[in-house]
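Removed from the display is one protein chain of the complex; every other protein chain stays in position.
Going in written order, the chains are labelled A and B, and every chain counts its residues from 1.
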Amino acid sequence: MLAVKNVYKSFGGIKALNGVSLKVETGSIVGLIGPNGSGKTTLFNVISGFYSRDSGEIYFKGERIDDFPPYEIAMRGLSRTFQISKAPRRMTVLENMFLAYKEQIGEGVLSALFRWGQISKQERVNLEKALTILELTGLKNSSNEYAGNLSGGQQKLLSLSRMMVADSDLILLDEPTAGINLTLVAELMKLIKHFQVKENKTFFIVEHNMRVISEICDMVYVLDSGKNIAKGEPEKIQKDEKVLKAYLGTVKEDSREKKAMLNETDGS
Amino acid sequence: MPVTQIVVNSVIRGSELALLAIGVTMIFNILKFANFAHGEFALLGAYFALFFSVTLGLNLYLAALIGIVLTGLVGVCTNEFIFKRLRGMGGLTLMIAAMGLSIALRNGVRTVWGADPKRYQIGLGKCFSFWGARVTSTQLLIMVISGLSMLAFHLLLHRTKFGKAMRATSDNIPLALASGINVEKVIVGVWFICGSLAAIGGILIGMDTLLWPEMGFGILLPVFCAAILGGIGNPYGAVLGAMVLGFVEHFGLFVNWTNVISLGGIFNIQREIYIPTGYKYAISFGVLIAVLIFRPSGILKGQKGD
Partner (left out) sequence: MELMNFLIYLVTMMSIYGILALGLNFHYGHAGLVNFGHVAFFCVGAYASTLVTMAGAPFLVGVLAALISGALLGFLISLPTSKLSVHYWAICTLGAGEIIRLIALNEEWLTQGAFGIPGISQPLKSIVPAVIYPVFYLILVFIFLGIVYLLTELLVRSPFGRVLKAIREEDNLPLAMGKNVFRFRIKALSIGAAFAGLAGGLYAHYITYISPLDFMPIVTFLVWAMVIIGGKGNNLGSLVGAMVIVIFYNSTRFLKDYIPISADTLASLRMVVIGILMILVLLFMNQGLVREKKRVYRIPGEKPDAGS
């Protein structure tokens, strides 16, 4: 569904993406891990159209999207969340949900003024769908609350709910479990799995939480300093020498710490 | 008008604008909003000096000094009572508040002093003539004071501990905080300095021409233009931008545009085309548009882009 070929991106003198290539198969959940500053969010930004790449190609559902503006990409079925929730604070949960529907009749000025009947019909249908999803993600009781009043965890759930309403085919999740408690993490994982299976959605997830990665990802890519250094199934990745080196980077060769860490992971 | 005269006029104008441009650019960079009330600091400085010199009879230099300090204090107060409290509400709200402040200050001056133009009690001074340009001693004084002020600012920025803190804050606030710099104190200092500089600018304008209540608002756009032209966040850029703008304004009015518009004779245009003096304001607007289209980051490297 998504193919990234040899993408480069620099900011000033800093090479954020140094020739990244990867593939995301339809219906799978793919993870993207790597130490801080390795370029994961930059990659997401490039794929979703918020940054333009310096060179390389990006294909989505067979179409080349690397020059498209973000809204064009979103309209084609690729959605993304943000690390820090950007939900408009002064809009309610339901309003947030409504925002996500594509092809709304009332978004054009003339339609908004004259096609009331069709708009209210569409709104009613959308409301039902939104409520169903909110029920699933547990936010139904906060439907008419301002998004700004939700807790951090609830905002993550809102982001996910919004993705579902948008009916996108590929969803990029940028650190969906960052900063939320364990129960909620389990909840989120369950939901992601549910949407993958029931609605045939594809997920591409940036994560630091290895438990999430190993439990729900079919495939994992590892990024370090803008380069793809490993790919494979979660268990394989966790034992990979290169990956460990990337994360533990500053540990000296043959130091006691390193030996201890390697022993530990070997044992597991 | 001989070219040298235009050069002289440009430098004077640039000198006046520069002092305000420095303030605007620093406030924009550190506090992240366009201070639409900045022109009124110049206004206040000028009128305070007027009050102390003409009304109270003090020596103009002393009056000016008092005016400058007072305006700096006003700057500090506006931060304390208005801008600091609104900081959480985003740059747009700060801009609007600045607009409200500008209305209040400008009309406050108008209430107290009236709408008629006023003058300082200084003679024109001796008139010098060189290379076809005429300069009065007052105008020379203006250029000198402006230059000295800019020099003082430079020394402050690079030779004092406070200046170092200012530069650090200007560069990266979280980092400055983490290095133990009292950013709040720096901000207070910045308001005092920027207010004072603007006051000097206002007094200089008053010495060069007149004092009138709209003088602050009238130069707001050219000042913003100069700051953006020079690269927001870079006070040296602001000075450069102000000078460039001064030249563009005066030469823009002087140049016979017929040749340019007829593309060197390709089109046959009979009339002489000059930019009417009524559109002088439009020149700085035009420059602003051009900068924003072609090089929004400004001539020199600012601290931040857009």
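Quick note on the criterion: contacts are C-beta pairs under 8 Å (C-beta built on N, C-alpha and C of every residue); 3 or more make two chains touch, one makes a residue touch a chain.
Here the structure is a predicted model, which means the values were calculated and not measured.
Student: Among B:Met89, B:Cys127 or B:Leu151, single out the residue that touches the unshown chain.
Tutor: Of the candidates B:Met89, B:Cys127 or B:Leu151, B:Met89 is in touch with the missing chain.
Student: Among B:Val3, B:Leu62, B:Cys77 or B:Ala104, which residue is in contact with the omitted chain in the full complex?
Tutor: Selected residue, touching the omitted chain: B:Ala104.
Student: Just to verify: which one of A:Asn18, A:Thr92 or A:Gln238 makes contact with the chain not shown?
Tutor: A:Thr92
Student: Name every residue on subunit A in touch with the hidden partner chain.
Tutor: Listed in rising order, the touching residues are 48-50, 69-71, 74-75, 79-82, 86-92, 94-95, 98-100, 102, 104-109, 111-113, 119, 123, 127, 131, 140, 142-146, 162, 166.
Student: For the chain that got dropped from the picture, name the residues of subunit B it touches.
Tutor: So the residues of subunit B touching the unseen chain are 28, 33-34, 36, 82, 85-86, 89, 91-93, 95-97, 99-108, 110-111, 114-115, 213, 217, 220-221, 224, 228, 276, 278-279, 281-282, 284-285, 288-289, 292-293, 296, 306.
Operating definition for what follows: only the chains that are shown with their structure count from here on.
Student: I'd like to verify one number: the distance from the centre of subunit A to the centre of subunit B, where each centre is the average of its C-alpha atoms, in whole angstrom.
Tutor: Taking the mean C-alpha position of each chain, the two centres sit 47 Å apart.
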